[in-house]
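As you look at this complex, bear in mind that one protein chain is not there, while each of the others sits in place.
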Amino acid sequence: MPTDFVYPRRVQFAETDMAGIAHFANFMKWMEEAEHAFFRSHGMSVHEEREGELLGWPRLSAQCDYKKPARFEDELEVHMVIEKMSEKTLTHVFTFVRDTEPIATGRFVTICCKRGPGDTLKSVPIPDEIRALFTPLVMDCGSQQGKD
Amino acid sequence: MPTDFVYPRRVQFAETDMAGIAHFANFMKWMEEAEHAFFRSHGMSVHEEREGELLGWPRLSAQCDYKKPARFEDELEVHMVIEKMSEKTLTHVFTFVRDTEPIATGRFVTICCKRGPGDTLKSVPIPDEIRALFTPLVMDCGSQQGKD
Amino acid sequence: MPTDFVYPRRVQFAETDMAGIAHFANFMKWMEEAEHAFFRSHGMSVHEEREGELLGWPRLSAQCDYKKPARFEDELEVHMVIEKMSEKTLTHVFTFVRDTEPIATGRFVTICCKRGPGDTLKSVPIPDEIRALFTPLVMDCGSQQGKD
Partner (left out) sequence: MPTDFVYPRRVQFAETDMAGIAHFANFMKWMEEAEHAFFRSHGMSVHEEREGELLGWPRLSAQCDYKKPARFEDELEVHMVIEKMSEKTLTHVFTFVRDTEPIATGRFVTICCKRGPGDTLKSVPIPDEIRALFTPLVMDCGSQQGKD
């Protein structure tokens, strides 16, 4: 049964805005930080060479729903699961938790790409090694409810 | 017939990442900049006092779909329309255009709030004056296709 | 003998730029994060109410010298000491260390201010309680050499 990957993150001063709350775009960065920490927790980097090719995971889409504001020095937990893995893409689902209370949820669809000359990007199938690592972690469809 | 509000925006160096492209979270900031420029174009500010109360428009949701990467010094056009206006919320739809080619689309749902003591936020109906200004600009349902 | 306060910080992907290194402006944010973590380590916040007044520490100056680039996923240590405390100001000196090697140094001069109506800022003497806490930590003048 896949469990959440949890990335703890404190809200920094530079991340607040004049409304006195964390600026909404930072949630996008925090989701990405959690995604990358998840890769590291599996001994990988989200941006690395494999068999002479530079592999990356640009976003096809990014989305966040905000329920409560986050504030300076809040200690958040970013919970992440892999909702889906297709031939070339991963869908990551995130829940932001503060003191056991979910305050926001988000979702990324990322696509496996190799980086060519001139920083061009070309989508490629997810390498077998990564697929094997992630397969047991992909969320059971039956357990998706309640996430949003 | 409502027309797009267009906000021109050049991609800055600090907005690129090591993949050689604009970091995805910046599209969120550019949408917000367009939204705020739209408010200014109507003689308003997105964050202002009205009848002694500080009004703001926090996001309920933010979302972006990425088709092509943006790169350093690209001159983008952020096209924005108001897709929907409810009692308290606005839905803004965005298309990022580079040289007539759409490279990304996004959507915000924002909610009219007044800011109370301690930077608390309480949703309120959109003031009549703002409603009157925006009503003729709300997108006709029939013209929504093709935006995404 | 005052010792460094050490704040560990990993370089995030969004903090890199198209030159493949951490964008220089992030060092400013990391210094500020270290400063704020230092305040927290003394049971304080850099932005808090004291006797009914909201106190903050805006920067009078900020400066950084860069020796080596930082890169994605680098684990940096931000070392901080208080170099000087005047009636209203603090001077913080920072050294960025990667694997025992200093890669950058910086300095902030911050001024104690109370925040008034309309987000105005007025400089005030450093409160006695804070002065008492920080006094034993102020760097000995004789040990300043070698920092830059």
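For clarity, chains are labelled A, B and C in written order, and residue numbers in each chain start from 1.
The working rule: a contact is a pair of C-beta atoms (placed from the backbone, for glycine too) under 8 Å apart; a residue touches a chain by one contact, two chains touch by 3 or more.
Computed from a predicted structure; not experimentally measured.
Among B:47, B:84 or B:114, which residue is in touch with the absent chain?
B:47
Which parts of chain C are in contact with the chain that was left out?
18-21, 24-25, 28-29, 32, 47, 56, 58-66, 69, 71, 115, 119, 121
Which residue numbers on chain B touch the omitted chain?
Touching the missing chain: residues 12-14, 18, 29, 32-33, 36, 40, 45-47, 72-73, 119.
What does the interface between chain A and the hidden chain look like in terms of residue numbers?
Touching the chain left out of view, chain A contributes residues 13-14, 16-21, 23, 25, 72.
Rule of thumb we're sticking to: only the chains that are shown with their structure count from here on.
Which is it for copies chain B and chain C: same residues on both faces, with over half shared, or different residues?
same
Any idea how many Å lie between the Cα centroids of chain A and chain B?
The answer is 24 Å.
Taking each chain's centre as its mean C-alpha position, how far apart are chain A and chain C in Å?
The separation of the two C-alpha centroids amounts to 30 Å.
Taking each chain's centre as its mean C-alpha position, how far apart are chain B and chain C in Å?
Taking the average C-alpha coordinate of chain B and of chain C, the gap between them is 34 Å.
Could you list the positions in chain A whose residues touch two or more of the other chains?
Residues 18, 29, 32, 47, 119 of chain A touch two or more partner chains.
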